[in-house]
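The other protein chains are all here in position, but one chain of the complex has been omitted.
This part shows subunit A:
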């Protein structure tokens, strides 16, 4: 005969077992779709590169990681920093930072505008913001190309009005990449910003005005601290894909203005250096994580200062 305590113990065990069983599908998906491939990439980065791409299984080397940062001169075998790689890292960070900043500057007033519309019209505005998602990224990028190329809309209008007499060379510059990324990632900034602004208690803004805060002060001291979760979420959603962007720099930046995504693609394609490609991928991930940690830490600290 089992005691009450025994029954309770058995019930608890059964519950724990059920919990694991029920979450098994999710855990399997997470493992095979997310964590597993990462380990494959990590393993590849430590292998010897194959002659026609791929890797030589079972042969390990640090060459992949080595060439992320250094290059050996072909003539005199001296070691130098891999300037080309580092400048691509730097360009990626710089462009992603400015993309995030610009989408924030453009997205903030847009999201605020939508959040302050009457409830029944807000959905229409949100819907309009999401329309670009219906089209393929490649097509959107080519659309941007049509706008900024030498014979494109911008240059035509500027030349027609006589403001310039030579077309502005925007295509194949960092500016072109920046414009393309801001255009493509703007909705990813607007949506989380809107989500947190929609929850904003507008009576708090009135309280701010009531307590002698002018418009700018209300923005800095009331609105921004309150919608900070949306600012953080939007920045993360824009910064991460910007850093790994591939199509946009490929189409708008041409062959010379590479970003990290293009560099990685190059190693797996024409470069036939899979270990380097894998090492670069991991490096990209580390940069993203460090940048995020830094950002979230800072955002949380400035939040703590306010309360």
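Here is the rule we go by: a residue touches a chain if its C-beta (ideal position, glycine included) is under 8 Å from a C-beta of that chain, and two chains touch if they have at least 3 such contacts; residues count from 1.
Criterion: contacts and distances are computed from a predicted model.
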- line: Not-shown chain resolves in UniProt (candidates "NAD(P)/FAD-dependent oxidoreductase", "Tryptophan synthase alpha chain", "Spermidine/putrescine import ATP-binding protein PotA" or "Carbon monoxide dehydrogenase medium subunit") to "Spermidine/putrescine import ATP-binding protein PotA"
Field: Identified contact with the non-displayed chain, of A:226, A:266, A:285 or A:299
entry: A:226
- prompt: Of the residues in subunit A, which ones touch the absent chain?
  reply: 201, 203-204, 206-214, 217, 221-222, 225-226, 303, 306-307
